[in-house]
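Only a single protein chain was left out; the remaining protein chains are all shown in position.
Chain naming follows the written order as A, B and C, and within any one chain the residues start at number 1.
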């Protein structure tokens, strides 16, 4: 029986609008356990974001495509947090 | 008992589009009995118009305002014959 | 009174937009009708428009006022004379606080203008023949 290694992956989280302002940067590098779902990144973001509850309408993109929050991440992935949009 | 005089009036008929082309002019002067209704002018227009049946959708304007065909004309009136429109 | 233009010159959409734009407006809907290269039997190279100008102007003002009653500012321009394929014969601009009123006013104005304003067109074909679109004529050369 082979024991699974607790592999770590490096991912980038892209932030926009008020999330970007709250973080003071438009991207955050995170080292997380392999296969962490995209929906789990919120709790790893810098304060004051992670103390704020994620809005129910938050959506996600993985490598510039819409993705469900349960999707597991791989090393090198770029995750974007999409707040309710207001273009137009 | 006073006998009504057979008073004549002079009116101008404005023609547009294919009516104008058929008449070879954009206005026709007519001398008609007083109080002739606007709807009666068609039969007094030059050939080949008066031999053509007036289209059911023909409308009328009197002195630049829409008018019902039964309206009687007075001297100096300008009657316009409005074929189905096709602007836009 | 809404702005209504009848002109033999090419239409400027930008100028029409500028004539109704304002800081209180968030949405502007525009319709532009252009000469289409139809080909039922014969290719159309241009349309020629003729108006009963006095009544056409009054009727376009009435149409634009009805459209403005939907909550927009409206301007209308219609070109007369020859309009080659690809050029604009009519332009309608409706500016409102938000887009639903802008779209509704623009659509009402073009629909009513086409239905009731005394302007007629004839098609000019590639072979030089013309045909009036007025419900009466057969093709005339």
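Brief remarks follow.
In this section, contacts are C-beta pairs under 8 Å (C-beta built on N, C-alpha and C of every residue); 3 or more make two chains touch, one makes a residue touch a chain.
Source: prediction; values computed, not measured.
In the entire assembly, the chain absent from the figure touches the shown chains A, C. Touch with the chain omitted from the figure is made, among C:27, C:71 or C:135, by C:27.
Residues of chain C that touch the chain left out of the display are 13-14, 17, 21-37, 85-86, 97, 99, 102-103, 106-107, 110. Counting the whole complex, the residues of chain A in touch with the unshown chain are 14, 16-21, 52, 55, 57, 61, 64-66, 80, 82-88.
In the analysis below, only the chains that are shown with their structure count from here on.
Taking the mean of the C-alpha atoms as each chain's centre, chain A and chain C sit 51 Å apart.
Here the CA centre of chain B is 27 Å from the CA centre of chain C. Chain B has no residue in contact with two or more other chains. Shared interface positions of chain C, defined as residues touching 2 or more other chains, are absent.
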